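In this view, the complex is presented without one of its protein chains, the others remaining in place.
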Amino acid sequence: MSVPDEEGPLLEVSGVVKRFTGVLALDRVSLELAPGEVHALVGENGAGKSTLIKVITGVYRPDEGTMRLAGRPAEFAGPLEAQRAGIQAVHQEIGLVPALSVARNLLLGREPRRRFGTLDVGRMHREAGEILASYGIDVDVRRPLRSLGVGVQQMVALARAVSVDARVVVMDEPTSSLEPREVETLFGVVRRLRERAVSVIYVSHRLDELYRICDGVTVLRDGRVVHQGPLAELDRLRLVSLMLGRPVADVRQGGVTRFSGGHDAARETPVVEASGLTRRHVLDDVSVAIRPGEVVGLGGLLGAGRTETAKAIAGALPLDGGRVTVAGTPLRRGSAAAAIRAGVALLPEDRKAEGVIGTLSVRENIALAALPRLSRAGLVSEARIDRIVDTFMRRLRIKAAGPHQRVAELSGGNQQKVLLARWLATEPKILLLDEPTRGIDVGAKAEVQALIDELAEDGLGVLLISADLEELVEGSDRVVVLKDGAVVGELSGGDLTEERVMTTIADAGGGTP
Amino acid sequence: AKSEDDKQAGAQDTAGQQQVAQTPAGNVPTCTIDKFGAHKFDLKSGVVGFSQSEKEANPFRIAETASIKSEAKKLGIANLKTTNGQSQFNKQISDVQQLIAQGAQALVIAPLNSDGWEPVLQQAAAKHIPIITVDRQINATACKDYVTFIGSDFYTQGKRAADQMIKALGGKGKVAILLGASGNNVTTDRTNGFKDELKQKAPGIQITFQQTGDFAREKGQQVTEQLIQSNPDVGGLYAENDEMALGAVTALKGAGKKAGQIKIVSVDGTRNAVSQIPGGWISAVIESNPRFGPLAFQTLTNFLNGEAIPQKVIISDREYDASNAKQSVSSAY
Amino acid sequence: MTTETAAVPASRFDRARLLAWLQDYGVYAAIAALILVNIAITPRFLTLENLRTQLVQVAPVVIVSFGMALVIGTEGVDLSVGSVMALTTALIPLYLGYGVVPAVVAGLLGGVAVGLVNGSLVAFVGVQPIVATLALFVGGRGIALVVAGGQLKDVHDQTLLDLGSSSLAGIPLPVVVAAVLTVVVMAVVRRTTFGRRLVAIGGNRTASELSGLPVRRVLLLVYVVSGLLAAVAGTLATARLQASDPSSLGLLMELSAITAVVVGGTPLNGGRVRVLGTVAGALLIQLVRATLIKHDLADSIAQMVQAVIILAAVYAARGAGRR
Partner (left out) sequence: MTESMTATAAVTEAAAGPTGRERAFGLIQRHGAAAVLVLLVAIGSFAFDRFPTGANLGNIAITSSFLAMVALGMTFVIITGGIDLSVGSVFALGGVLAAYAVRWGSLAALLLPLAVCGAFGLVQGLLIARVRLAPFIVTLAGLLGARGLLLSISNEGATTYLIPRGAVIARVGQGSLFGVGYPVYLTLALFVVGAVLLQRTRFGQSVYAIGGSEDAAELMGVPLTRTKVAVYVMSGLLAGLAGALNAARLSSGVTILGTGMELDVIAAVVIGGTLLTGGAGSVSGTVAGVLLLGVIQNLINQIGDLSSSYQQVVSGAFLAAVVVVQTYLSRVQRLR
C-alpha cells in the first residue's frame, strides 16, 4: 500500500507442491509479495500455512514449484541459506533453544565479538537487554529462555527475527500468546518494517489484527489457494466463509465469540478453592474459588502470574505456602497426579514443552491422562479408547490422516485440539484452561468456546486464561485480575468489560516485578 | 547359602604342586645386587609391592595371587602391598607407579603386556628398586631394567601342545584353534609355538580354522558350536586355555558328539580341565604353573643376600594326558 | 487426497501406520539379504542344526534386549545388564543345594535388586541413567565375584541343565522362553497402561508429569523389569554353559543389547519401543557374527566387516529411528 510496487514482486512463489506421507499439504500454491507489503496468510487449522512458510524459509524443500527472490531464482538448502538471502522467520512453535539464556537465543550466530573472534559476553548481555527493552520486555537476559512465559518467548523470537537486516519477515501466529500491549508493540514493528520496504507475511487467526495491518491476503484451504487479493476488498464474513469453505449464511451468527455468557451457579459451594497460594518472586497470596458451572477468568499482563496460578492449583508448581481444596478435600501439595485424581485438569500454555508427546499418535495422546479410566487391572481397553478418541476427533474436528498419525506431524491448531481432547476425556470436575484457543482457527474457536459453555452448563468449573481480552470478558462470569503475582481486583456482572480490566491493571499501584 | 557341592575347589589350596625351575642356574647369565645397583633392605620389615594384571577371577590368577600372598605371610613380610590392573594396561602402569610412590622397595609384577613399561622402569631405576616379573616377560634388559623373569615359556607350551595333538591325531587331519584374546602376548606365543611345531613335525596336519574365544568359556562354547557346523571334518581342537577347552567340551556334548570324536588339547592345567581327560573329552593338557610365590620370594631373598641369581628362570611345566591325569588331578590347581 | 479426513473413524490399519511399518523393512531386508548370501556361500547353512544353534545363541541377547528396549523407550539406558547376568550366575550355585527353584528365584531376585537400585537412582534421586547404571555395571560384577568367591563353578543339577539343553516340540527351551517373552513384552507395550506410560515418559517427561502419570513409579518398574529380564537371560546362559562363570558371563552384553535395540529401529531418545524390531536387530547381529566366524575371517577383518554391515543395516532402516 505505502510502497508502490514499481520493480515487480520481491518474493514470488509459484506452483509449490509439498507432500507428506498421506497428506498433500500444499497443492500448487502461488504467492506474490510486493516490497513493503504486509500479506495475510489465512486458513483453518491444517490448511497448510505453516508448511508454506517452512518452504519459503528453507526448512522444507518443495516437491514441485519454484521461488524467486527479487527476480532471481531462489532455492534454499536450509534455513541458514534462506536467512543469508534475507528471509527471517518467527515460527509458530517458537523456534528457540529453551536451555540457552535469553541473550544467547537472541543473538545466536551474530554475537558481538572481540579481536580474536572470541565473544564479548558483557556486550552481548548489554545489547540483548537493550533490544528487548525496546520491545517493552524487561527480563534478566542471562536466565534460561525456558524459565520465561510463552508470551515473553514469543517476543524474544520476534526481536531476533527483526533485529537483522531482512528483506522478508515471516510471522507465523506471532500474537497467539500476546497481550494487547505487546500486540501494539508488534504492530509498531511491522509498520517500521513496511517503511523500510521489508515485506511481511503474517499468519494469524485473530481477524481484527489482519484488518489493522495487512494489505493483501491469501486464503488457503486444504493446501490450495482459494482466494488472493487486497484484504480491504474482502469483508470479514466472506473471509471466514472462504477459510472454512462454507456459505456466508452459515457463518453469519452472533459476535466473534460463541460464549453465551451468564451461568447461574454462583450460589453453590465452590468446587475448587485455592487460598493463599504463595511462591517467592512469583505468586503472592493468591486466592481463587470456582463454583460448579462457573467460568472464572484470570486477567493480567504478561508475567502477571496467571499461568503460575493455574499450575499451582493443578499441583504442578512447588509452593512456599497456600492450599487447594477440591470439593472440600485438601489436595496433596505439589502432586499433579493427586490433583488429576481429584478431578482437576490443566491445559498447559506451552503445548510443545508441556503438552503433546510428539512421538506418540493422536490416539495415544488423547487417551494418556484418562488411562486409569480406560483400563482395568493395568490392561487398556482398546474399544473404549477407540470410542473416546473417535468422539473427540469428530467433536473437535481434529484434522489428521487418522488416529494413528504422530502428533508431531499435526498442524499447531490441531495439536491444541488434541490436548483439549486429552483433558476432556478425563471427565474433570474443574478445567484450568491456559490459552485454550491459542492457534485455533475461527471456526474451531467458536466450537471450543461453545463446548466450554456447554461443559459449564453441565456443572463443570472452569478457569479461563486468555490473552484475547474479548474472549476473556465474554467467556467469563467473573474475572480475577492479577498483577505481579497478586490479586488486584475482581470484576463481574456489568463491571466486566475490556476497559475495566485494563484500568484495574493500570490502577493497581506500582510494585516492581 | 547352600551350594550344590559345598566342598571347595582346588584353587584355594596353595599346597599344590610347587614350581620347579627348569634351567639349572649357571647356564644363563646371572645378576647380583651389586651389578644391578639396588639397596639392601630387610624383607620382613621392608615394603614389597605386587602388581597383578587381571582380576583374580580365573583359576590361574587366583592361584598366582594366593601363592604370592601366602608365601609373603609365611616369610613374615608385614608390608606387602597389592594392586590389580583389572586388565587395563594403563591402570597397571599407574598402579605400579603408585606402589613406587608408596615407598615400595622391591616389586613383583605380573605384567599384562610385555611392552610399554618405560615409565615404570625409569622411575624404578631412579630409585634402584629391584623388579621381578612373573608369568609374562617385560621386553627390556634383565639385570638392568629389571632383575629377573620367572615364568613359563609360552612358545614352548604351544610346541608341546602341538606334540600332543600330533600324537592324538596320528600325524594327520584337520585342526582348529581357539585363540586367546587378540593382541595378547600369550596368544601370540602359544599360537606361534603350536604352528611352528606342526609345520616342522607333521606337515600332514592342516589348520583349517582359527577364531578367538577370548580365553572365556562361553565364547569357546559359542565358537565351537559354529565351528562344528561349518567344519564338520575337523579332527582336533587346540584351545589356548582350559576355559575355552571346557566350553568346547560343553558344545560338543550339546551337539551329540562322543568323547574323543574331536581331540582337544589345551594349556593351563586347571583341575576342571585335567579331570576331563580320563573321560576322553580332553586328550591332553599342558600345564602353566601359577604358583609363583615360593620361587619369587626365594629369588628375591637370594638377590638381597647378595647371591647371584639367574636372569631368567623358566619353570618346568608338566603335561597331563590319559596316562597320568587320574593320579595327578589332585595336584592341579 | 486425505483432505476431507476431518474426522476419520478410528480404524487401526490406515496408511500412516502402513508406512511406518514399511520403514521398519530395513532390518528385515538386511536379515533376508544376509540369509541369501549365506545360503549361497556358506556350506551347510540351511540345516536345522545350524538354525537351532543361531537361535539358541541369540536367545539370551534377545531377552536382555527387551528390557533394554523398554528402558530406552523412557529415554534411559541400562549399562548394568551384563553385570546382572554375572550376579545371577553367581547366585544360582549358592542355592542349588535347596533345589532348582530356590536357586533360580535367588538369581532372579538378584536382578530385581539391581533394577531397584538403578531405578531408584534414576527415578527418585534424578541421576542420569547412564551413570546411575554405570555404578552397578562396575560394582555388580564385583559383587558377583565376591558372592562366588571369585570362582568358576561347574553346575551338575540336571533339572537346571535341562533348562539350557532340552527342547519343547523340537524347539530348544531358551528359544521357547525368548519367543514367549516376545509375545509378553509385545502385549505389555501395546496393551497395558504401563507400556503406554513408559513411551509417553520417554517422549516428553514434563508433559507426562503434567498429565498425572506416575512417572517415578513407571521408571522404577522399567529398570526392575530390565534387571529381571537380564537375570532370566543369565539363568538360561548358566544352564547352557553348565557352569557359573561370573567373571566373563555377559561381558559386553550391554553393547550387544543396545545395538540390537537401535538397529531394530527404537530411537535412543525414547518415546517409542519396537519389540519385533529388537528381535530382528539381535538376529541380524547374530547372523553377522556367525557368518564371519564360519568363514574363519581374521579378527581384524571380521571387526571391520561387522562395522560396515551394521552401518549398512541402519542405513537401510534409516528414517525408522529418526525423530
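Each chain gets a letter, A, B and C, in the order it is written, and its residues are counted from 1.
We adopt the following convention: a contact is a pair of C-beta atoms (placed from the backbone, for glycine too) under 8 Å apart; a residue touches a chain by one contact, two chains touch by 3 or more.
Please read these numbers as outputs of a predicted model, since none were measured by experiment.
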item	value
In the full complex, displayed partners of the excluded chain	A, B, C
Per the touch definition above, residue among B:30, B:70 or B:114 touching the missing chain	B:114
Sole residue of A:117, A:247 or A:328 that reaches the chain not shown, by the stated touch rule	A:117
Hidden partner chain, residues of chain C it touches	75, 79, 117, 121, 125-132, 134-146, 150, 255, 258-259, 262-263, 267-269, 298-308, 310-311, 314-315, 318, 321-322
Contacts of chain A with the absent chain, listed as residue ranges	57, 59, 78-80, 83-84, 89, 91, 94-101, 104-105, 108-109, 111, 113, 117-119, 121, 140, 142-144, 160, 281, 318, 512
Those residues of chain B which, in the complete complex, touch the missing chain	52, 54-57, 81-84, 86-91, 93-95, 97-98, 100-103, 112-119, 122, 139, 181-184, 187-188, 191-192
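Here is the rule we use: only the chains that are shown with their structure count from here on.
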item	value
Inter-chain centre distance, chain B versus chain C - centres from mean C-alpha coordinates, in Å	36
Whole-Å separation of chain centres (CA-atom averages), chain A against chain C	42
Distance between chain centroids, defined by C-alpha means - chain A, chain B (Å)	72
Interface hub residues of chain B, defined as touching at least two other chains	none
Chain C partner contacts - residues on chain A that touch it in the complex	21-24, 222-223, 314, 316, 336-337, 339-341, 346, 348, 353-360, 363-364, 367-369, 371-372, 375, 378-380, 382, 386, 389-390, 393-394, 397-406, 408, 422
Residue ranges of chain B touching chain C (in the complex, touch as defined)	1-6, 9, 11, 55-59, 62, 179, 182, 208-212, 214, 216-219, 221-223, 225-227, 229-230, 232, 243, 246-247, 250, 254-255, 272
Residues of chain C that touch chain B when the two form their complex	42-44, 47, 49-50, 53, 57, 93-98, 145, 150-157, 165, 237, 240-243, 245-249, 251, 290, 293-296, 299
